[in-house]
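Every protein chain except one is present and positioned as in the full complex.
Residue numbering begins at 1 within each chain, and the chains themselves are lettered A, B and C in the order written.
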Amino acid sequence: MEARKPKQLFIQGAISSSFIGDSIQKHSSRHDIGGHSIFLGQVRADQVDGKTVRAIEYTSYEDMALEKMHEIREAIFSKYDLSCLHVYHSLGTVEVGEICLFVFTSSAHRKAATEACSELVERIKAELPVWGKELFDNETHQWKINK
Amino acid sequence: MEARKPKQLFIQGAISSSFIGDSIQKHSSRHDIGGHSIFLGQVRADQVDGKTVRAIEYTSYEDMALEKMHEIREAIFSKYDLSCLHVYHSLGTVEVGEICLFVFTSSAHRKAATEACSELVERIKAELPVWGKELFDNETHQWKINK
Amino acid sequence: MNSEINIMVFGQLAELTGSTSVKVNLPEDTDSLKKLLLEQFPALVNYNFIIAVDKRTITENSNLYQGATIAILPPFSGG
Partner (left out) sequence: MNSEINIMVFGQLAELTGSTSVKVNLPEDTDSLKKLLLEQFPALVNYNFIIAVDKRTITENSNLYQGATIAILPPFSGG
């Protein structure tokens, strides 16, 4: 089998609900798929010392992130019996209530899609060189920390 | 707190990708949400003895299904720290490649949404009085069996 | 006095009985109902099915009463 090429990973700004709907629609031609699992990260209006997060500004070491994502994809495809796998992450500013991460897995039987989706989210947060700067309503900021 | 009322569960025919996109969009006003987990069931063109499934026709004991779904919702809300929970299941005919089940959970932190979504899918398949009749391309049928 | 009641029949069981509802004389309890249905539809012995009374599945023998909502359900296969 030919090696999979690095795929698009980054989207400028928020990921729209119509983009997500369209991605789902595209899979209707895949008659071997029985289940899809989707995770969406949404920007939360966290309160910190009386200030409220109004947006997160994402930056990345893009070249490295693309290579790492390619490596993660290959590992997940080897481990789970998946039909499809898509990951999109925002760069730039994403306002509260908007979507910043879209992970989408599909398989014949639900277990592979569900488990692969969870593992992908964990690996993306731990291994992709992406940074979130939380912008507060008073023009200050703090750097996001992943737990 | 007021008890939650039984909510709409059934959709006639397939669940469209635009319905799913719209449901996601509606949550952009909820600034306490940090993660959404979605499971979609899609009708698979399974092969059985040389015949191919072309659609599944769903029927239900609707009154009982609504009560059971209400009970499951209450149990899931008690067990997980969720912001939102939506479940839609098709009735009638759903063609291969179309969506027949849409489970959607949201929470501040991803773990609750992800675990609640998985548990919901298992409970829905095991406990809701819904039956799928697999229609083959040669006008015969067989009754679906959940594993 | 007429003590006939309707039993709702779902899924593949309705193919077997030829109808989505069958009439029986009200039995005393769910075990008796099961016996009665197996007499009326001997092929039912090849099927797994459960009885629901008032929209709750019955896991042990339960009394029946005039006005109860009774249904027989094959294994669920939603999703």
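The definition used in the following text is that a contact is a pair of C-beta atoms (placed from the backbone, for glycine too) under 8 Å apart; a residue touches a chain by one contact, two chains touch by 3 or more.
Keep in mind the model is a prediction, meaning the values are calculated, not measured.
For the chain excluded from display, the touched partners among the shown chains of the whole complex are A. Within the whole complex, the absent chain has one touching residue among A:11, A:76 or A:121, and that is A:121. Note on the undisplayed chain: of the listed residues A:100, A:113 or A:135, the one touching it is A:100.
Mapped onto subunit A, the footprint of the missing chain covers residues 41, 58-61, 63-64, 67-68, 89, 100-101, 121, 124-133, 143-146.
One rule holds in what follows: only the chains that are shown with their structure count from here on.
As a whole-number value, the distance joining the C-alpha centres of subunit A and subunit B reads 23 Å.
Centre-to-centre separation between subunit B and subunit C, using Cα means, comes to 27 Å. Centre-to-centre separation of subunit A and subunit C, using mean CA positions: 49 Å. Of all residues in subunit B, those that touch two or more other chains are 41, 121. Looking at subunit C, one finds that none of its residues touch two or more other chains.
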